[in-house]
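Only a single protein chain was left out; the remaining protein chains are all shown in position.
Up next is chain A:
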């Protein structure tokens, strides 16, 4: 019981450190691919310190609450996703809880953006909702395939099954590929950074954010990176102890990053066409195969 309580406090801190490390790594590696020197790897921490110490301009109660809601949703989500063998809040149906809680993050940003009353925010929010409509379909199919194959709605049991036998990516290759194909869309990485496109809509939902709001959004983004990649590692790469788990996360993140560094941006209609075509077909085929087996 005490150990569980300690993990509830420690796990978000670990997730934050890993997420912010990934953010720094992202900037450095992209710089190296562009043949630049790049910022130091701790640059996101400097940015967060600066943003916290800046004046922050509020636009109303909901403007504050929305950001906090999305951050809180991310922190709770971290507790449900097993990090290695550690999953402080895991229960029997935590798969479904994760599915529902994942909606809190865009919802909080949308609530906050509504109060900001900037036209760029509304365009950004509508793009965000459209994009999540796009990737939720193949995401749901691939998760249903995992649930059908292992006949459980518990993430911990899925990880346990994989550790006793082979990894999920060998049993269920098609859903794994589908999940990997929509990974950049979930992380808002480059073929899919339509939401925060600075050149088109002046960084989208973050237009009116400055100071502490932007710091909270950055922290939330760090958590989000951790959640999405940790879920992939849990479902298809077989969990592991914390160290191997981190190494697997790093490999998945780097693969996504190399795509991010060289691609231009989709339009929103192209993104939805992409999401509802190949990933959905693959995930649906995987679901049918998992049902037959």
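The definition used in the following text is that a contact is a pair of C-beta atoms (placed from the backbone, for glycine too) under 8 Å apart; a residue touches a chain by one contact, two chains touch by 3 or more; residues count from 1.
Simple rule for what comes next: contacts and distances are computed from a predicted model.
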item: Undisplayed chain, where the name is taken from the UniProt record, one of "histidine kinase", "Acetolactate synthase small subunit", "NADH-quinone oxidoreductase subunit B" or "Acetaldehyde dehydrogenase"; value: "NADH-quinone oxidoreductase subunit B"
item: Residue, one of A:20, A:77 or A:214, that touches the chain absent here; value: A:214
item: Full-complex contact with the absent chain, from A:49, A:117 or A:133; value: A:49
item: Touch residues of chain A, complete complex, unshown partner; value: 27, 31, 34-40, 42-43, 46-47, 49-57, 198-199, 202-203, 206-211, 214
